[in-house]
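Complex shown without one protein chain; remaining protein chains in place.
Coming up: chain A.
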Amino acid sequence: MTITDAPGRTTGATPRPPAKPGKVRATLQFLRNVWRGLTSMRTALILLFLLALASLPGALLPQWDNGREKTQAYLDEHTTWGPLLNKLGFFDVFASPWYSAIYLLLFISLIGCVLPRSVDFARQLRAKPVRTPRNLARMPLSTEYRVDTDPEATADRVEQQLRQRHWRVLRSAEPATAGGYTVSAEKGYLREFGNLVFHFSLIGLLGAVATGALFGYSGSRLIGTGESYCSSVASYDTFRAGITVDGTDLTPFCVQLDKLTAQFSPEGMATGFQADVQYQANPQQPGDAWQRTTIEVNEPLRLNGQRLYLMGHGYAPELKVTWPNGQTRDVTSNFISNDASLLSTGAVKIPDPPGVPADQNSTKQLAIAGLFAPTAVVQGGIMTSVFPQATAPGLAVKIYRGDLGVNSGVPQSVYAIDQGQVDAGKLKEIKEVNLMVGQRTTLDDGTTIEFTGYRNWAALQTSYDPGQFWALVFAVLLLGGLMISLIIKRRRVWFRITPIGADNGPDAGAGGAGRSLVSVGGLARTDQAGYGAEFDTVARLAGPAVPDPATEAAASTATSPEHSQQAESAAAPAVPGTERRRRQRAGLGDPAQPERESDE
């Protein structure tokens, strides 16, 4: 129907018939088509491919979430398209609007597909097997033979045997032939059940993942031996908050690092490390005692849904600084490494040297920055580490004096000095020195710095994800459903059992009383593969076949061994005398479900 909107055409006297019902119908029609399109198998397929495609940049480009430095480096390197990609969300693919759009559409499609199927399935559960078709020879699998029992006994036997094998059976009298019976049977309902469980689990899994993204958090920090902290956003070096998490309601716990031990192979590979800790699970509750435990790689501490992980370890050199006025201070700082020999870099900063008035701080602040080598070897003045264990710790550092720039308000790395201050001449390098434990160096103003030793630090991470348990539950369901759905095969079989001599054409009169002709047809509703062999067994359930005098004579002239494996040659015309037929036709199946039908 066309609707003309030109206002000039309508006269006030004769108003046009209201266009509304048509519009509504058209809109409904349109919506229905959209819905049908969205929930069709083809759309699901396309959306799946889109999902895969859209995930690809998440693997190939650095992501903010997984590596801030690398992403920043990439941006610095690719100044032309970097910012554009960044704006389009290519460095945060899995939180980008286009990615969300794809998976949301996919899941809408999934729900739209799975709900009606569940209804269908519930209906099918109560439905009886399909009645026996008129011509069983037309089925993809069929056979015909004679047995020595009368139709009723034969039908009894077939029915009982099928039930024993967990087929759902419907037996009825054959209307066309007096004294005849048909038995139709079906099995494999569990397949659809498994398939539905699988698809519903996908929805559950998405929900669990979303829960984690909304309410979960994680925080990490380095902690030296002897140190402790209580969990709060401020206590972490880095904190990753879920969408609804503002950090005010973390469940607090306290932890103290007592000892860190590490084992290395002779080649210097880290083979294991452990942190002995004490913790308080509920420090706010009175009487909550400190408990001891050991955290290891792959062995987190689980408390109140929060999990505490040992992620790494390293060294912190300990120094003793003695100022000319005799005042001393022990200082330390964590050095970090990304090298198997644990050669580490870091900086010890002293922003408030004792005895210096605050206004003179900017000329007297000290920094000792450089390398820590657990097993130091010096060659040509250059210190390297030959083994990750601290057997002969050495320190190769530069010593700076001046303004560290820590009061400027701009946060700076705790592992390095601000090179900008050096470049600006505000922070001056006054000495470069290699020290082994116990050695000291004296600066120009008489200050001495002694390398007294080292301590270990551990990198701890707190994680909380309330969706995690459910993710596991749905993943297990998903796997179970998938296996059921792929293993279970949907099969149908029909038997038509007629008395011999009734109206069997060539056999008329040839058979004696109490014999039956059994025709069997089989259809695989899902996956044809493998039904051939199974059909052979099932089809024989009516009892041992007896020879038929009419075909016996004919057959001796033309036979060939039964060879179902001769798949290579296409279906050939039937050899005369053939009793057992197999046909495999593409698309043969249940016409009611054309999209779901398989042609295997």
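The rule we apply is simple: contacts are C-beta pairs under 8 Å (C-beta built on N, C-alpha and C of every residue); 3 or more make two chains touch, one makes a residue touch a chain; residues count from 1.
One rule holds in what follows: contacts and distances are computed from a predicted model.
K.L.:
Going by UniProt, what is the name of the one chain that was not included in the view, given "DNA replication and repair protein RecF", "Peptidoglycan D,D-transpeptidase MrdA", "Tryptophan synthase beta chain" or "C-type cytochrome biogenesis protein CcsB"?
P.N.:
"C-type cytochrome biogenesis protein CcsB"
K.L.:
For a quick check of understanding: of A:Leu56, A:Val378 or A:Ala424, which residue touches the chain that isn't displayed?
P.N.:
Answer from the full complex: A:Leu56 touches the omitted chain.
K.L.:
Who touches the missing chain here, A:Gln160, A:Thr238 or A:Ser265?
P.N.:
Answer from the full complex: A:Ser265 touches the omitted chain.
K.L.:
Out of A:Arg157, A:Arg307 or A:Arg455, which touches the unshown chain?
P.N.:
If we include the chain that is not displayed, A:Arg307 is the one touching it.
K.L.:
By the contact criterion defined above, which parts of chain A meet the unshown chain? Give residue numbers in ascending order.
P.N.:
With respect to the unshown chain, the touching residues of chain A are 41-42, 44-45, 48-49, 51-52, 55-56, 58-60, 63, 65-66, 70, 93-94, 143, 145-146, 209, 218, 265, 267, 269-273, 297-300, 307, 309, 311, 461, 463, 465, 468, 471-472, 475-476, 478-479, 482-483, 486, 527-533, 536, 539-540, 544-548, 551-552, 554-575, 577-584, 594-600.
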